[in-house]
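Omission of a single protein chain aside, the complex is shown with its protein chains in their original locations.
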Amino acid sequence: MRKSTFFSLFILLNLFLLALVFVYSSFRQRADRIILEEMGEMTRRFEITDLCLFTEANYTRHITQADLHTPFQDGPFSLEHFPSGAIVPPPEAIKRMNEKLD
Amino acid sequence: MKNWIDRQRNIVDFTLSSLLRRKKKNAALIFVYTLVVFSLSSVLFFSQSLKKEASIILKEAPEMVIQKIVAGRHEQIPTSYIAKIEDIRGITELKARLWGYYYDPVTGANYTLVVNEDSGLSPGTIAIGNGVAKVRLAFKGDTIEFKAYDGKIFELEVREILSPESSLVSADLIVISEEDFRRLFSIPNDRATDLILRVANPRELPTIALKIAERLPDTRQVLTDDILRTYDAVFNWRSGLMIAIFSGALLAFIIFAWDKASGLSAEERREIGILKAIGWETSDVILMKFWEGLVVSLSAFLIGVILGYIHIFLTSARLFAPVLKGWAVLYPQFKITPFIDGALIASLFFFTVVPYTAATIIPSWKAAIVDPDSVMR
Partner (left out) sequence: MIELKAVKKSFNTGKPNEFVAIQGISMLLEAHKATVFKGPSGSGKTTLLSLIGCMTRPTSGRIWLLGREITSLPERFLTELRRKTFGFIFQQLNLIKGITALENAMLPAYPAGDRYESIKKRGMDLFDRFDIASKAHAKTEWLSGGEAQRVAMARALINDPDVIIADEPTAHLDTHLSKEFMEMLGGLKQGGKTLLLASHDPIVCESQVADRVVNLRDGKIEEDTK
């Protein structure tokens, strides 16, 4: 087989897989709708304000509810809560009502 | 047209022969390149999808949370505050919310305790999230011990385990009755963690918030919008981890491009001279170099993106889990719904394939326009 033929087939295969990726994604989006609705319903039921992503500290677990005080309980750079402390920015509510933090 | 295809295929044949001459070097190049695309696409897929999920789920969050703040610190709010604001027009629901954290020394995990009057939980029973169940190896009917602030031990029976699919919001939740909650944390009956309210018309929220701020000056208000924007920021490009990975990827590309753009070796220049001498035009040589760049970058891009997708959505971000978990004992399953769009993949393409291909062509330009005569000597 010519090298260029082999390469073309290889690229075509990958493009096919890429197309499959989109098809699978839209399939999953539809299939997961129920779960997302369930989580939305749970959010309403339990009055949830935050996703359960980082459970190590209160200001990483409830990002949006954090007050000014809690981050100061930890050392600078929040190494105790790495990487969440580094990823999580101050909540919008704080930015709105207080001095600029950065 | 047929001629054009044959021309491209012929030149690709030679390009591939040329690349195969240095199998190891080029294999390593493609491998590293693919790795870079893989990490970049993994991060982008992960953040984009989670962001979308967050915006869908948290749209249902309470429209306003009212917290009492004393000296910058969150304090329990008096339930009497409700009476002070319940007459504001537009409020459809206003109630006290009880929630807090409980640290479990047995497992080292933090649980989020939540009180919900609709839960139908009688005192002595709880509903727990899937993460809690896993970490305490608790099943329906088991009891879990809690230590109250006054030192007394409680035993609460697990009545229900929340679905594992909802772990993104409920993994660490323990739904508890109001009575048990107040007893556990010694919270007096006239206090609550905070107040929440819902309104008839979300557009009136800022006005209502202002009125509340006037009437309750020692409180602050967190709006749904704040919640959604906070999560947007977490998953946005600016967040620390994204920047770290992206600049790593960028650095890798600069190294590749530098290697290519720092000019051709004498060997490569000689070969271009030979090609010109045997009848290849400048445009033919440039075309060959274009294919050389494209073969490497397109392969790496396609494989990297597909593997990145499989990694995030089919293996639930297995490689990221330890990074994201950090010190937490409890963390959700990252079974995310793939919310990806063509724009993301297109921009990945432009950031990876185009610069590399350009970096392959540009230094060859000078060599390609050389007089073939030089090869005779």
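To keep things simple, chains are lettered A and B as they appear, and every chain counts its residues starting from 1.
As a working rule, contacts are C-beta pairs under 8 Å (C-beta built on N, C-alpha and C of every residue); 3 or more make two chains touch, one makes a residue touch a chain.
What you see is a predicted model, and the numbers here were worked out from it, not measured in a lab.
Taking every chain of the complex into account, the chain not shown here touches B. Of B:235, B:280, B:301 or B:356, it is B:280 that touches the chain left out of the display. Interface residues of chain B facing the missing partner chain: 3-4, 6-7, 9-11, 13-14, 17-18, 21, 271, 274-282, 284, 287, 371-373, 375-377.
We take it that only the chains that are shown with their structure count from here on.
For chain B in complex with chain A, the touching residues are 8-10, 12-13, 16-17, 20, 53-54, 56-62, 65, 67, 69, 71-74, 97, 99, 101, 109-110, 112, 114, 116, 118-119, 129, 131, 162-163, 165-173, 175, 194, 196, 220-223, 225-227, 229-231, 233-234, 238-241, 295, 298-299, 302-303, 305-306, 309, 313, 323-324, 326-332, 337-340, 342, 345. Contacts from chain A toward chain B in the complex involve residues 2-5, 7-8, 10-11, 14-15, 17-18, 21-22, 24-25, 28-29, 32, 35-36, 38-58, 61-65, 67-70, 80-84, 86-89, 91-93, 96-97.
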